[in-house]
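The complex appears here minus one protein chain, its other protein chains still in place.
What follows is subunit A.
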Amino acid sequence: MATSKKVITREEWEKKLNAVKLRKEDMNTLVMNFLVTEGYVEAAEKFQRESGTKPEIDLATITDRMAVKKAVQNGNVEDAIEKVNDLNPEILDTNPELFFHLQQQRLIELIRQGRTEEALEFAQEELAPRGEENTASEVNAAILTSQSHEKDPKLPSLLKMLIWAQKQLDEKAVYPHINDLSTGQLEDPSE
């Protein structure tokens, strides 16, 4: 398969880039999806007002979700469990692993508060290897799933897809790449 690769100059490539029809609504949807999934409710509200983009789920549910996340982050695990059950009691029933992690977290908090003896017994058996940030995102994801919303924003997947698509095209062509994802700057083909 010694077929030579097609060489696409920067000029040709830029022409192709400029010919792409991106819809502004789609861009805005992507941004809104990020804000909603990551739980930035105020930014999402402002964005709805500034761009007219409708959020894909009720913004009020983000507030609830973030309150749970925050409770876990602050170590109020009991409070968090209660809030999750208020939201939807099935979440913890259907996620035994998550419930377990929350219990672990509770233990860690007990230890932190100096109530070591209480905690020690259980902790010796199953000391949590994960920090509260992990558990917090786990709760966040479980709630999103229960609301039949994807747990990850679409933006990172699209960025991964870009790297993948560039790699795929590398097999067949030489063309300008984008290597710096934060600036999106086009770089001349290396050959």
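Just so it is clear, a residue touches a chain if its C-beta (ideal position, glycine included) is under 8 Å from a C-beta of that chain, and two chains touch if they have at least 3 such contacts; residues count from 1.
Simple rule for what comes next: contacts and distances are computed from a predicted model.
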### Summary
Complex minus one chain; that chain's UniProt name from "Calcium-binding protein 39-like", "Large ribosomal subunit protein mL53", "B30.2/SPRY domain-containing protein" or "DNA-directed RNA polymerase subunit alpha" is "B30.2/SPRY domain-containing protein"
### Summary
Had the left-out chain been drawn, it would touch subunit A at residues 6, 8, 13, 16-18, 20-31, 33-35, 40, 42-43, 45-47, 49-52, 150, 153-166, 168-169, 172-173, 175, 178, 181-186
